[in-house]
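One protein chain omitted, others in place.
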Amino acid sequence: MASVTPAEIERQRRQSRIIYGVLAALMVLFLLFEMKLPFVVGPQALGLYDAVGKVRDDQLVLLSVNWEAGTVGESMPQTEALIQHLFLAKKRFAIFGIDPIGPGFAQRIAERQAERLGKTYGVDWVNWGYKPGQLAMFLGLARDIPGTIKQDSIRKADLTTLPVMRGIKSARDLGLILEVTSTDSIEIWIQYFHGVYGTPVGYAPTAVMVPEAYPYLNAKQLVGMLAGIKGAAEYADLLERNWDVEMTWEYPPRRAMNAVAIAHVLIVLLIVLGNYQYFTRHRRRAERT
Amino acid sequence: MKDLVIVWLAAIATLAIYSILYKENPIYRFFEHVFIGLATGYSIARLWSDVLLPSWWQPMLGGQWYWIFALVVGGMFYTIYLPRYAWMSRLVMTVLMGMAAGIAFKGFATLYIPQLAATFRPIFSPAPPYLLVNNLLIIITVVAVMTYFFFSFEHKSRAVRGTASLGRWLLMIAFGAIFGSTVMARVALLTYRLWFLVHDVPSRGIPHL
Partner (left out) sequence: MNLVLLLKILSGLALGIGGLALLQRLRSGERRRLMVALTFIAGLFFLLEFVLPPGTTFFGLVPPADLTRDNFLSSWVEVIGNVVMVVGGFAFGLGLLNLATIHGRTLFRARAGWQNSLAFFVAMIAMTLAGLLKDHRAWVTVHDVLFQGLYQPLGASVFSILAFFITTAAYRAFRVRSGEATLMMIAAFIVMMAQVPIGMMMTNWLPTEGWAASLRIESISNWVLTVLNMAALRAVGFGIGVGWLAMSLRVWLSLEKGSYFGKEM
């Protein structure tokens, strides 16, 4: 194979810059202009939505938030959708994470939504903060929540003194576990909470991890899933249809989907164009020899 | 005022990172290091205030003096830097791994047994025909892909070779699905940054008079 010349590298660099520019310009265009394009809610998002509704009043929802700045674009709208639903449906919940940074993001979202919807920290929701994710910690948590968490992360109050925690002692008192994540932390909840105590688990991964979740969904080890930004948009759709309250977003997932769509179209076209050029060049070379 | 500073700082940070798309430059490197520093600092603060303070420091000062032994055991990790004592760090690591291994048996049972049951669903029953076809397809796919991954014996017989080859084809469908999902994930992250630049910066970054 011929070595790549500096001129060729420079040509490719210029070509890349053009592609980057076209991608960004198209996406900005689709972000700026609001368009009503068809949108269908899939069965996975619906499953999760229904599971939230089924949580009993004497139960707590565990919102496990394991994402960082890198996946804000997918994980933040997912978290925001779930928090809005939990507040509207009057389900008590606890923010928790085995990632040090995730709970901080969720806290900010919850504070913003609580102010709007008139919810109180310590009564309607609580932040358990971050704990290192060793397996032994999870087994302890399942058996004794206040004994493992001890204090809430914001006020440093003894967990048992907060009204939101009344009657909540172990995994048996959790009505639903929601895992919003960009890492492979879902298996722990399936193995040591759903598998042992039967606690329903819902999943909101980044799109990269979505195909790998289907074996769990098929075996009913997960009650539902929000597949990346699309899942967040589906949930936004469900919320808007079912609640007579205006939803607010730091980053609106339904608007984002149009920009994602045009990027997908561009990528498909580039694959086709790349292959067309490759094969025509190949054929020409074959004819010449 | 605070919000203005935040929005403009964020805009500068975003453009500094995107400068790498034009070419490699020192501004990108500088901000990359700032990012790592901030992430580390945030994690240190959370580790202390969410973990060590409530579960170690406060109980110890509250009378449970024996928690000091946790510091000694935790300190054993750091012998890794002292060749003469380094074996002690391996001692704590292997004990933690032994624990995880013991817990794994339970995890294996609860993770895979329901999946095994879900794989072999009836293919002759009064259920709608399309469900039965799907059930059959699931069995065939699982068996074929597993055959492809059997490396313990040589794939000599034609039946095994054929099944393994079918497994490879079916695996390609899963890889295609993973590729498609990966594209969406990456694009969604870019959408968020573009939304910030074209929506948040004009709406929050320019003071309303």
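Which chain is which? They are A and B, in the order written, and residues in each are numbered from 1.
The definition used in the following text is that contacts are C-beta pairs under 8 Å (C-beta built on N, C-alpha and C of every residue); 3 or more make two chains touch, one makes a residue touch a chain.
Because the structure is a prediction, the values reported are computed rather than measured.
Q: Using the touch definition up top, pick the residue from A:Val28, A:Ala51, A:Ile95 or A:Leu139 that touches the left-out chain.
A: A:Leu139
Q: Mind pulling the subunit B residues that touch the left-out chain?
A: 2, 5-7, 9-11, 13-14, 17-18, 20-21, 29-49, 51-52, 55-56, 60-61, 63, 65-78, 80-81, 84-85, 87-88, 90-106, 108, 111-112, 115-116, 119, 134, 137-146, 149, 167-177, 179-184, 186-187, 189-190, 192-193, 196
Q: Can you name the residues of subunit A that touch the chain not displayed here?
A: Residues 12, 15-16, 19-20, 23, 37-40, 42-43, 68-73, 104, 131-132, 134, 136-141, 143-144, 147-148, 207, 210-212, 214-215, 217-218, 227, 230, 257-258, 260-268, 270-271, 273-275, 278 of subunit A touch the chain that is not shown.
The working rule: only the chains that are shown with their structure count from here on.
Q: Which subunit B residues qualify as touching subunit A in the complex?
A: Residues of subunit B touching subunit A: 21-23, 35, 39, 42-43, 46-47, 49-51, 54-55, 96, 99-100, 103-104, 106-107, 109-111, 114-115, 117-118, 138, 174, 177-178, 181-185, 187-196, 198-199.
Q: Considering only the defined contacts, which subunit A positions touch subunit B in the complex?
A: 13, 16-17, 20, 23-24, 27-28, 31-32, 68-74, 76, 100-101, 103-104, 129-132, 134-136, 139, 150-151, 153, 156, 187-188, 190-192, 194-196, 206-212, 215-216, 218-221, 227-230, 251, 255-256, 259-260, 263-264, 267
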